[in-house]
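Have a look at the structure below before the remarks.
Yeah, one chain of the complex is gone here, protein chain that is, but the others are all in their spots.
Chains: A and B, in written order; residue numbering restarts at 1 for each.
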Amino acid sequence: MARTRPQPGTLVPPAQPGAVAGGAVPPGQPDRPGPASARRPRRPRSGRPRPLAHLGLTAVALLMLYPVLWLVSSSFKPREEIFSSASLVPADPTLANYVEGWTGVGLPFTVYLVNSLLICAAAVVGNVLSCSLAAYAFARMRFVGRRVMFALMLATLMLPQHVTLIAQYAIFRDLGWVDTVLPLVVPKFLATEAFFVFLMVQFIRGLPQELFEAARIDGCGSFAIYRRIVVPLLRPALVTTAIFSFIWTYNDFFSQLIYLSSPEKLTVPLALRTFLDTSGQSEWGQMFAMSVVTLVPVVAVFVLFQRKIVAGMASSGMK
Amino acid sequence: MTTAVETRRSRGPDSLGRRLRGSLPAYAFLAPWLVGLVGLTLGPMLLSLYYSFSDYSLLSPPEWAGLANYERMLTDPRFAAALRVTFLYVALSVPLELVFALLVAVVLNRGLRALPLYRAVYYLPSLLGGSVAVAILWRQIFGNGGLVAQLLSAVGVEVPGLVSSPDTALLTLVVLRVWQFGAPMVIFLAGLRQIPDDVLEAAQLDGAGVVQRFFRVTLPLLTPIVFFNLVLQIIGAFQAFTPAFIVSGGTGGPSDSTLFYTLYLYQRAFGNFEMGYAAAMAWVLLLIIAVFTALNFALRRFWVFGDEAPEGGR
Partner (left out) sequence: MLDLDRRALLKMGLGAGALAALAGCGGGSGGGSGGTSARVAWYGGDPVHTAMDAALAAFTAANAGVDLSTERAPYDDYWDKLATQTAGGTGPDVFRMSMAYFTEYAQRGALRDLSGAAISTDGFDEDVATSGQLDDGLFGIGQSSITHAAFVNPAPLQALGAQAPASGWTWDDFATFSRDYAAAAGSGQYGSDDAGGNIQIFEVFARQHGSEVFGPEGLAVGQDVIEEWFAFWEALRRDGAAPPPDVTVEAAGFDASTLATGLAPVQFGWVQQITFYQPLLPDQPLEIVAVPSGPDGTLAGQFVKALDFWCVSEGTGSPELSEQLVDFLLNDETAVKEIGVTLGVPPSSRSRELLGADPSSPEGKTIAFIEEVADQVGPSPEAWPQGYGELQSTFTRVNEDIAFGRSDPAAGAAFMGDEATRVLGS
């Protein structure tokens, strides 16, 4: 009998086509994890140090990070120095760009940060709740129309968001929701991100059947099973969902662009773009400083949850 | 693989009514999703379809226009430009990104102690790349006298502003996408780890060299993952918006050389009050993506390993 406590990801042989995530990737999200699947703990062959490989990899790594490092270092440079030296170390470091840029768009940047973070938090909660509910139904329950609905859900993975965009906009406009956060948040509570549903479905399917049978025999109803068994065991998938929900919502420039306009409601990407429009040509230092500020939450999430992120990504793609 | 499903107790005739009643708990769980499906997906899709056949400015009610929007697409030079630019972008960036990702994954997989560090460093750009901040950075470093121009002239290569010339502006966006190879790379890495040691060892014993082992053993076993990444990246690349918007200042310039399809759609919808035309463009985009995905699936059997396995139970 298998272990009673599933590892992150379930065992799925690689050759199984199954429901391949033909994933629709909304703009700005080129990196979605796929279905949870096998990760046989196979140790990488560590052994003789490979200097050449390290050299090459380090060179590539530096090259990749260089733009971001330059951004950070330029944010501490006074304006003249930014364009005269390509070095990563400011000769004359200053915090002026941050101080002045903070209010460079009118309102202090904290307002925008709070706006963004609130929306992201709501998105995380919404996705975790609604997607897990739907996933449980798809994975464990029998009902009329299950096949059709599951196929429909998969099909929406492939749907470009623009095909519903205009009509959604018209609907939200008629509801009076334009220029509020509702169009950005409410869909998350309606399990519209099929990707997470799919991720969780695969995960739940890997849970041992005996657990459910035992619970049934004990007289647990569906919701009790969901609450007591599935949700806790689903935790790795929930964490992955939460993390990617946060990052993708944070970076979802397009939706924020069309739905938010009042200055006090702007999110961080919108504020940054306004900054670019109004002072972009002249105040590069401040522009860079604020750019760094907008990147901090994502980087922070990454640093904190790096292992889980990569594990979530890694346990995917195997159908 | 067994999918355990909740068994029902009743053994009576499996009437629809009984099954429907038995489905109620499931529907309760699915309620949010169903509301979303109808209200935010299917409904708007049909509504969009209707708008695509009408003249709609959002400030006044839609007026039926038949096929006018679609006809206009055929002769709209900017629409042609948008298609051209987007196809070019997909054709250049997706293969480059995947090849790079695969290469790096293979190198990383040879067993290095600092693997988690490298993996993290390579993955970070994927999280940052879609952001406004990075697009702004890109616009600056590839601009006239920007970082890239400075570095190149330090080695003696003089270039004009790369984002202000129509021949190179799109390339800067391709570079931006390739920069984000970390995401498919991580997936490739995981796939590589799945490859059983014994197969590779057997090949080695048979006298296969490194390159041969890669092309004859590793790569074929990886093809399902390549497929997965390919489909995902193509779909994503067709929908790219933020980099083009920020780098070109919303214009798609210079000279429409960065006019991504979604950017043109946005210009029509939210710049010119032409929601009907934009809706038509959206449906065409859906068709394009559907065709590409269908093509990918249809061609699967020719190059993806293990595809002959029958579909496991759902």
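Note that in this section a contact is a pair of C-beta atoms (placed from the backbone, for glycine too) under 8 Å apart; a residue touches a chain by one contact, two chains touch by 3 or more.
What you see is a predicted model; the values in this text were computed from it and never measured.
**Student:** Let's see if you follow the contact definition: name the visible chains touching the chain that is missing.
**Tutor:** Result for the missing chain's touching partners among shown chains: A, B.
**Student:** Would you mind spotting which of B:G111, B:G161 or B:P220 touches the chain that isn't drawn?
**Tutor:** Answering carefully, the residue with contact to the hidden chain is B:G161.
**Student:** Using the touch definition up top, pick the residue from A:Q209, A:T274 or A:Q306 that touches the left-out chain.
**Tutor:** Within the whole complex, the residue contacting the unshown chain is A:T274.
**Student:** Of A:L129, A:A155, A:C220 or A:V299, which residue touches the hidden chain?
**Tutor:** Selected residue, touching the omitted chain: A:L129.
**Student:** Just checking the interface: what residues of subunit A touch the absent partner chain?
**Tutor:** Spelled out for subunit A, the touching residues are 106, 118-119, 121-122, 125-126, 128-129, 169, 172-173, 176-182, 185, 189, 227-228, 231-232, 257-259, 261-265, 274, 277-278, 281-282.
**Student:** What residue numbers in subunit B mark contact with the hidden partner chain?
**Tutor:** Its contact residues with the unshown chain are 57-60, 77, 143-144, 160-161, 164-166, 249-251, 253-256, 267, 270-273, 275.
In this section, only the chains that are shown with their structure count from here on.
**Student:** Express in whole angstrom the distance between the two chain centres, defined as the mean CA positions of subunit A and subunit B.
**Tutor:** 15
**Student:** Can you check the complex and tell me which residues of subunit A touch subunit B?
**Tutor:** 12, 14-32, 34, 38-40, 42, 44-47, 49-50, 53-54, 56-57, 60-61, 64-65, 67-68, 70-71, 83, 86, 129-130, 133-134, 136-147, 149-150, 152-153, 156, 158-171, 173, 187, 189-192, 197, 205, 208-209, 212-213, 216, 221-223, 226, 247, 251, 253-254, 258, 269, 272-273, 276, 280, 284, 287-288, 291-292, 294-295, 298-299, 302, 306-307, 309-310, 313-319
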